[in-house]
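Following this message is one structure expressed as structure tokens.
With one protein chain removed, the remaining protein chains of the complex are shown where they sit.
Take a look at subunit A:
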Amino acid sequence: MARTDIGKLSLILLFAPFALWIALLIILPQLGIGYISLREKVGPGEYTFGFANYIAFLSEPIYWNTLLRTAWMSILVTAMALAVGFPVAYYIAKIARRRARAALFLMCLIPLWVSDLVRAFGWIVILRETGLVSTFLQKIGLVGGPVELLYNDATVVMGLVYTVVLFMIVPLVSTLDGMDNSLIEAGYNLGGSRFTVFRRIVVPYAMPGIVAGCIIVFMLTAGSYLTPILLGGKNSMWFTEQIYEQFVTRYNWESGATFGVLLLVFTSFVVWLGLRLTGQSLASTVAKD
């Protein structure tokens, strides 16, 4: 009897920090945001409840276009991060010698020691019209005059891939690391080509890492604020910027909260859709034991 009580107590104690974290820092603020999003402003200090904020979102093409654009570009960034990150992760986990592995992994992590803001400013210094790249291209005579490489969508996508690619590499390395090399050898012995081995053995094995990496990267990109705004300049339209504008510039918390809820719902929907379309489920990948 006493024994099970102690067991229960330690379970509760162990569980408490996690439960408090989830309840106070995630569920409670989300409930607050949801509550504000349902509040309609009728006059100074007067409110009623209803779905007017959501209707306003749907009836204004600028808002949902921005949301779709954000989602679309985030998907593109995720795909590019996977394309860039997979070979790197494969090299670190399977090809590099054991001693070099830690060093390579560490090198991937080093950029994380610098803040997002500083990294974005780094890109600005390199890519601006009077920046390093433009000056270099002029010096070697490739271009006649200064070129502006900032303030367009390609730069935003590149900057985002750079910021998030690590979050793709880390889960991939840890899954690929657990793969037995004899699986690959067996594939070759059975007459598989390089491509077949990659498609039938490596990718299925790495799937938990791929799914985890894609979800993290997609969510981070869709919710990022600094990189799209600093690198995108006059044409940057990112949904988080809309949320900031509503909350701070326009004092419109109701519609800002609505946008927040919609961003959460929509990105969750995209993740669900991605899992469905690729025939994966969270249970068979991320949560696989």
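The criterion applied here is as follows: contacts are C-beta pairs under 8 Å (C-beta built on N, C-alpha and C of every residue); 3 or more make two chains touch, one makes a residue touch a chain; residues count from 1.
Just so we're on the same page, contacts and distances are computed from a predicted model.
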According to its UniProt entry, is the unseen chain "Na+/H+ antiporter subunit D", "Formate dehydrogenase (NADP) alpha subunit", "Spermidine/putrescine ABC transporter substrate-binding protein" or "2Fe-2S iron-sulfur cluster protein"? "Spermidine/putrescine ABC transporter substrate-binding protein"
Of A:Y54, A:Y91, A:Y151 or A:F198, the residue touching the omitted chain is A:Y151
Of A:L11, A:I26 or A:I62, which one is in contact with the hidden chain? A:I62
Residues of subunit A touching the missing chain are 44-45, 62, 65-66, 117, 128-130, 148, 150-151, 226, 230, 233-235, 237, 242, 245, 247-252
